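The complex appears here without one of its protein chains, the remainder shown in place.
Up next, subunit A:
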Amino acid sequence: VGMRVLVGVKRVVDYAVKVRVRPDKTGVITEGVQHSMNPFDEIALEEAVKLKEKKSATEVVAFSMGGPKCQEVLRTALAKGADKAIHVEIPDADASKLEPLHVARALRKIIENDKFDAVFLGKQAIDDDANQTGSLLAGMLDWPQALYASKVEPDGKSLKVTREIDGGLDTIKVTLPAILSADLRLNEPRYATLPNIMKAKKKPLEKKTAKDLGIDLTPQTKVVEVSEPPVRQAGGFVDDVPTLIAKLKEKGFIKA
């Protein structure tokens, strides 16, 4: 009793930003754009910190993989209750080509060298919406996974997790060590208060490179093109239902 929890946090374009596609169509514009911690990762972190406050967890370690600016997000994680942070630093040029598979490989290496009882992740990142890292890691480690968690209860050497799925709620029990991914309604993340931001400065932040971990970062996918969705076409007004039906038939949406 007393889990060590590893929490993955990703630095993404802030949810409030109106993203724009680059002129060369290779991706979205990220320079000079507001970034912050992935909202689902905030929820995952909050859950881990809450478990520590309830004495079910003894240590919360934050992890992030990417360019130098990941440190901002790790400092915030420390200010929100993580005890220490690990930054796997990738040069900015390569960071844009990182895939969930590479992150899972890095996490696996970290876990191999250092015993963890659980890995908490956000269910998906709001930039790529991949929703892969958790499952890939579970497969690599042969650990059980509890995804889209909306409630977590420690239960001896297991976790009882309620998950939000298409059909409703699904409650499962997973034996530790396990992977968990956080969904929106799991909790409401706290703010990083000023006293905690100050305290976070003294908490350890470890840096590693892909070479240190001995992992391969070769991309498996290649982005061919990124473009905006088609502009919404203007609609029209009709006076009555028969005209509406006629229009729908005319446009081929219902059989004539």
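Rule of thumb we're sticking to: a contact is a pair of C-beta atoms (placed from the backbone, for glycine too) under 8 Å apart; a residue touches a chain by one contact, two chains touch by 3 or more; residues count from 1.
Note that contacts and distances are computed from a predicted model.
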Per UniProt, the name of the complex member that is left out, chosen from "GATA amidotransferase", "Short/branched chain specific acyl-CoA dehydrogenase, mitochondrial", "Large ribosomal subunit protein bL19m" or "Origin recognition complex subunit 5": "Short/branched chain specific acyl-CoA dehydrogenase, mitochondrial"
Sole residue of A:S56, A:T76, A:Q124 or A:Q145 that reaches the chain not shown, by the stated touch rule: A:T76
From A:V17, A:A192, A:L217 or A:L248, residue that would touch the chain that is not displayed: A:A192
Subunit A residues that touch the omitted chain in the full complex: 36, 71-72, 75-76, 79, 191-198, 200-201
